[in-house]
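My questions will all concern the structure given below.
The complex is shown incomplete by one protein chain, all other protein chains being positioned as in the whole.
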Amino acid sequence: MFRNQYDSDVTVWSPQGRLHQVEYAMEAVKLGTATVGLKNRETAVLVALCKPTSELSASQRKIIPIDDHLGISIAGITADARVLSRYLRSECLNYKHSYDSTYPVSRLITNLGNKMQTTTQRYDRRPYGVGLLVAGYDENGPHIYQVTPSATFYNCKANSIGSRSQSARTYLERNLGTFLDSSNDDIICHGILAILGSLPTDEHQSKENAAQFNITVAIVGKNQPFKILSEEENEKYLRMAKEKGAPVDPPRNDDDDDRPSPPDQPEAGPRDPEVLVATEQRP
Amino acid sequence: MFRNQYDSDVTVWSPQGRLHQVEYAMEAVKLGTATVGLKNRETAVLVALCKPTSELSASQRKIIPIDDHLGISIAGITADARVLSRYLRSECLNYKHSYDSTYPVSRLITNLGNKMQTTTQRYDRRPYGVGLLVAGYDENGPHIYQVTPSATFYNCKANSIGSRSQSARTYLERNLGTFLDSSNDDIICHGILAILGSLPTDEHQSKENAAQFNITVAIVGKNQPFKILSEEENEKYLRMAKEKGAPVDPPRNDDDDDRPSPPDQPEAGPRDPEVLVATEQRP
Amino acid sequence: MFRNQYDSDVTVWSPQGRLHQVEYAMEAVKLGTATVGLKNRETAVLVALCKPTSELSASQRKIIPIDDHLGISIAGITADARVLSRYLRSECLNYKHSYDSTYPVSRLITNLGNKMQTTTQRYDRRPYGVGLLVAGYDENGPHIYQVTPSATFYNCKANSIGSRSQSARTYLERNLGTFLDSSNDDIICHGILAILGSLPTDEHQSKENAAQFNITVAIVGKNQPFKILSEEENEKYLRMAKEKGAPVDPPRNDDDDDRPSPPDQPEAGPRDPEVLVATEQRP
Amino acid sequence: MFRNQYDSDVTVWSPQGRLHQVEYAMEAVKLGTATVGLKNRETAVLVALCKPTSELSASQRKIIPIDDHLGISIAGITADARVLSRYLRSECLNYKHSYDSTYPVSRLITNLGNKMQTTTQRYDRRPYGVGLLVAGYDENGPHIYQVTPSATFYNCKANSIGSRSQSARTYLERNLGTFLDSSNDDIICHGILAILGSLPTDEHQSKENAAQFNITVAIVGKNQPFKILSEEENEKYLRMAKEKGAPVDPPRNDDDDDRPSPPDQPEAGPRDPEVLVATEQRP
Amino acid sequence: MFRNQYDSDVTVWSPQGRLHQVEYAMEAVKLGTATVGLKNRETAVLVALCKPTSELSASQRKIIPIDDHLGISIAGITADARVLSRYLRSECLNYKHSYDSTYPVSRLITNLGNKMQTTTQRYDRRPYGVGLLVAGYDENGPHIYQVTPSATFYNCKANSIGSRSQSARTYLERNLGTFLDSSNDDIICHGILAILGSLPTDEHQSKENAAQFNITVAIVGKNQPFKILSEEENEKYLRMAKEKGAPVDPPRNDDDDDRPSPPDQPEAGPRDPEVLVATEQRP
Amino acid sequence: MFRNQYDSDVTVWSPQGRLHQVEYAMEAVKLGTATVGLKNRETAVLVALCKPTSELSASQRKIIPIDDHLGISIAGITADARVLSRYLRSECLNYKHSYDSTYPVSRLITNLGNKMQTTTQRYDRRPYGVGLLVAGYDENGPHIYQVTPSATFYNCKANSIGSRSQSARTYLERNLGTFLDSSNDDIICHGILAILGSLPTDEHQSKENAAQFNITVAIVGKNQPFKILSEEENEKYLRMAKEKGAPVDPPRNDDDDDRPSPPDQPEAGPRDPEVLVATEQRP
Partner (left out) sequence: MFRNQYDSDVTVWSPQGRLHQVEYAMEAVKLGTATVGLKNRETAVLVALCKPTSELSASQRKIIPIDDHLGISIAGITADARVLSRYLRSECLNYKHSYDSTYPVSRLITNLGNKMQTTTQRYDRRPYGVGLLVAGYDENGPHIYQVTPSATFYNCKANSIGSRSQSARTYLERNLGTFLDSSNDDIICHGILAILGSLPTDEHQSKENAAQFNITVAIVGKNQPFKILSEEENEKYLRMAKEKGAPVDPPRNDDDDDRPSPPDQPEAGPRDPEVLVATEQRP
């Protein structure tokens, strides 16, 4: 295959102006379980699907608290996420120490992006293999940011990343209009319903409670410091969500995820190259 | 293909005296959405076409304010652009602190170019994968500069970079004579009409308002600090532009962009090598 | 084989978003002899199978004391484990010196993971080739952590790593419900029975006492500083365990270990990529 | 082709004792538009052919002022030239500051050459891809120096570098005897006529004034600080030159440039290896 | 051969979780002449077989004194051993200076192992190509340690490394039970008999005295500083040993050395990977 | 060709114990024009053949003054020579400053050789591609040294390096006996006659005066600071030399230069490897 001649090193451009190693790192995000972020006027919510590697160990933490006003949920290489969250935590601490106030979310994410950018331009490092959904609250209200291995970030109304997250995104898009004015309970339910859509149908039907689904929920907002909900609360919201409505139909092709239309189709129009993720290599 | 033996590293010259990795980086500019810059006697204007990656997230910012007298619009790798804009911002801040005046635009761009040049000569970095249009105003009046991944910059009367930007450039060239004496409203309309020309025809016809086109407009000039226009202003100018005239016909070949004539044709005459961008590799 | 083009360097992503060198390092864990960790409400226990390289030398130490409240057992490259244990020991010492208290276990393991992560992202190092089971006790009670070469760690109820450890894990899973309320003697016996299950049947039957099996046992808990049991105690517990019950049947395929279901099967659902260990390369 | 085994790295000698990467860098000079330098007893003149990349942008500056007594014109990678001119400028400034006099030209060029030499011997850099003609005036009178990517420089009576510069050199050689005693007006005309000879015939005939030819002229000499002439002056001299005489016939083979005779022909005699520029690789 | 794709660099893992370069370094140990270490209750003894490269030069020193309480004998690259012994010597000196007591043997060897480990994980170094037998005496009594190029060390009752050392190990294993209560004279004789077994039969029979066999003996123990015996003492003990008994029969296959059973045989059970030394590559 | 597997890097030995990259660098010396050095009892003389690259530029300086008592003539990469001469000049200056006397020639050349040696042993540099003839005078009388890219130097009675220098050496060898007692005028004539022998016959006959031959002569000795002769003096000595005698016949094979007998012929006896210059690769 011709294109592989240019994918050995993050400092090598392909003749088409692409950085294949950065694109491959973005594939690592799709290997992690799905996570969802969404918000109403005053609150941002993260819902993550965890999968214990076996009955013996607790689930990997997919949602990581950073500061009172901020937390992240992750998909991809856990160890990379931990290193990034250590950076975020120490930035928040220093900011609080210097200015005695919380770090504005967009500025913090900009700095994170700049830190991640260096791994996409230097030969001695690999790009981080993890995607983040950031839920934060500051004087501009609640925020959901998506951060990718290409060091790009997006200010989102709602979003989902990880394995089979396309189903979750489809759910979010269909219900996008209702989020802003929903109650906190409602957007948590929306988040749960969105993420249930990313489960295979059989798995979906054979499970009964939140612990079996391994759903984690976190919330941050006005007068609400970042908090990961307890098992009991998870159970409560799962029940509430199931009463509210069935999840959307899973898409026919489980493997199809981030792209509504392949970038090679001419009508799709131009996009920034960092989101054109290696689609033609699929079988 | 013979020539590919020399394109693995930015420090390797081809036998023809070319740096293929630098040329490939310039291809990344064409993967971004188009942006246009133009100016009259006292004002410089940037118009950028943004494309949200989905309904869920806000558009990527294609226009980035740097200082009161300067802003940039970008095409290519967003994360690279962000790192460069951080550099520009901190340069302006330091200059203001030291001299209590605004950084002369051409001098600032020269320093930016020197910073970018190092990534084209050292083995441990890749060239930046982003093109910039800079709009600035200083005591010499308004300026539009184009900066390329090869670390070259051009002082422009008007210009456009990015995907299908050739159509926009054709529009600008046809109307170049009228810009200098146009009103601010007029050059904004010219900018919008130029960029609409870079849209595929069907997309062009099926959309109604500025939000659907995702156009961002910024302006800087005499007594006018750099400002990104509001959605309402965008809407106003889009209507004004549509009344003013239809965009130019799109070129027959959507893919043809930066070069009016291929550099291989002998009558084209010599050009500096950094603008001979890998044309023979096209299908 | 196609996939091998991306496994030469820890800084190279495969097109599927995997880091093959990290996955290969995880195979080194399976080349070491098995070790087991488990806990009740107040005590954590490690049981390790050592194998002398010959009659002439003492067994390699598979269990390494770190501090009064913490110890590790290892599977994989011994020299790598020693370097990591030196790090842990010096961290504990510094903490005690600074705060006059014991290092909280989860925080210590997080720091260890961050240290190990750097070897998975930089070109000048290889990932550590050793897996750890950590047994510790702090104000939150007893802990068993599993740490892998991918720099991921898992908070476990019980676990086993190393060669043929799948049999041990099967035993642990079957008896998981009884551990929390068992006596210390009982969980030690459970640990011994679990690890005996990882021995080939013939070896299992032909041996009589603990020294022949080369079992090492360590214990840490409330009012019980980390202690490696004496030969006599080993003998006592081995006898006690044998009276208690036969080990589980060994799995039919000795080679099958860490994965209950191959990751390639679609119904297995998504998992974090660091645990998808190179299974398709098996003969 | 056998010889290409030794051209991947500037630190690798070919079995014939050549540095192919340095030779390839010299090819970059020929990709730039031509420039001419010449002098009489008291004045040195630079004439450069610029080509705007499109109507939209101003021409790239091919002549760069360094100090009151010195300026350069360039052919090749513009960004590399800018970095070298920054070096020259800061050297001149420091010298003036330390000794309160102008930097002797030959000494300045020697230091520039030593700086450039390091890029031809170290593995982590590529040779600069730009040729310079330096026009300066000091107590020894006016000087024209040629500086090449191989870090060699030549003290010249007159010279021309860049695309199709062979025609210009032929013109200069034919008229070399008359320069020293010419007036300033005359040598400027000679410079213009020489460079017009490097244009293709058709382009030559179809253009009328200096702006169309994009000629830039600079002058430095006794009591004449380095100055780039205005558009009006260019126009005046172009008219004056056209009256004076037609340019020389262009050589039959446009591609033939730096070498009157190929270095492989035995009668050509020995030359320093840095000027044996890769001729046998031509089609 | 498939496996060789992963043996070019010490930082590259094979898909089976092995570090081939470390394993190859261990082969260097087998290229050196054999050496034996053993101990009784109060004394540790080293016996080494030296081979002069010719009559002209003295034998290479195979036993190197480190401190009053410690010495080493080596097999492999002499220059590497010398560098390691310089490290050991300076460690002992510093310890004595700081604490006014002798360096505990196990702690010294742990530090040596950590120093050696770095060469097995970093790309800019190769693993040391030498194996050591360490004989030391401290408050815990006499010690024999084996240190390998993989940075692993073993606390031994007795051991032998180097060319054809399997015969010596067989002798040691057969007589292991008697060592602890032997007199000093007896264990020296055992050491000599063990090492004679590693000689080819014909060479064994054709020689008469210690100088011809080139045996060196060293001793350290309670009230006995580390001492290399004189030629006369060697002669005395050689005679004493020959009277005591013939060496064991050499194994049928001279080439077979470190491994009683090949690691590929499933019944051998798991072992730490650093001792699985490249056996399948043998002819 | 087998041998080329070992010539990619100056740090790689060939199986025959040769450093091909160093040998290739020595070929660069033969690509430069010839230069000759010789001496009588009180004076050392350098004669160099320069070749202007065209009529437009002055000749490259082939003889470079270093200090009052020392100068060099060069063959090979001019830029490398300039860097070495800068080193020599600064060494002489520092010595004069410290000891108020001239730097003894042999000691200076030893230091130069040590500086050059590092480029033959480290991977990040290439060997210098230039040969030097050094003419100096100190309290031990006049000296001619030859310095090669391999960092070796030779104390010579007379010598010649560069293209076709074998003819010059043949002349020098034939007349070696007469130099020591010749007058200064005579040895200058000998030097000129020697170097004329390195010209092709036709070129030799078709030229009339020194400027046409482009001969440069330098002299240093007792009470004679290092001086490059003027054009007039060159003319005078050329006439004097032509009267004195015709140059030696050029050798039949122009290409044959440094080696009287190929090193592969067994009767040639052993030589230091740095002078065995890649002869078998010739066509």
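Note that the chains are named A, B, C, D, E and F in the order they appear, and that numbering of residues resets to 1 at the start of each chain.
The rule is simple: a residue touches a chain if its C-beta (ideal position, glycine included) is under 8 Å from a C-beta of that chain, and two chains touch if they have at least 3 such contacts.
These numbers come from a predicted model, not from an experiment.
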item: Selected residue (touches chain absent from view) among E:Glu27, E:Asp68, E:Asp138 or E:Glu173; value: E:Glu27
item: Among F:Ala158, F:Leu193 or F:Ala241, residue touching the chain not depicted; value: F:Ala158
item: Absent chain, residues of subunit F that touch it; value: 5, 10-19, 110, 113-114, 116-117, 120-124, 146, 150-152, 154-159, 169, 172-173, 176, 260, 266-267, 269-276
item: Subunit E residues that touch the omitted chain in the full complex; value: 4, 7-10, 20-21, 24-34, 49, 51, 53-58, 60, 76-80, 82-83, 86, 119, 123-129, 162-164, 199-200, 202-203, 254, 278, 281
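Note that in this section only the chains that are shown with their structure count from here on.
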item: Degree value of the rotation bringing subunit C onto subunit E, based on Cα positions, nearest 5; value: 50
item: Subunit A-subunit E separation of Cα centroids, rounded to whole Å; value: 56
item: Whole-Å separation of chain centres (CA-atom averages), subunit C against subunit D; value: 69
item: Multi-partner residues of subunit B (at least 2 other chains); value: 10, 123-124
item: Touch-based graph of the chains, sorted into line, ring, star, complete or other; value: line
item: Pairs of chains found to touch, sorted by chain label; value: A-B, A-C, B-D, C-E, D-F
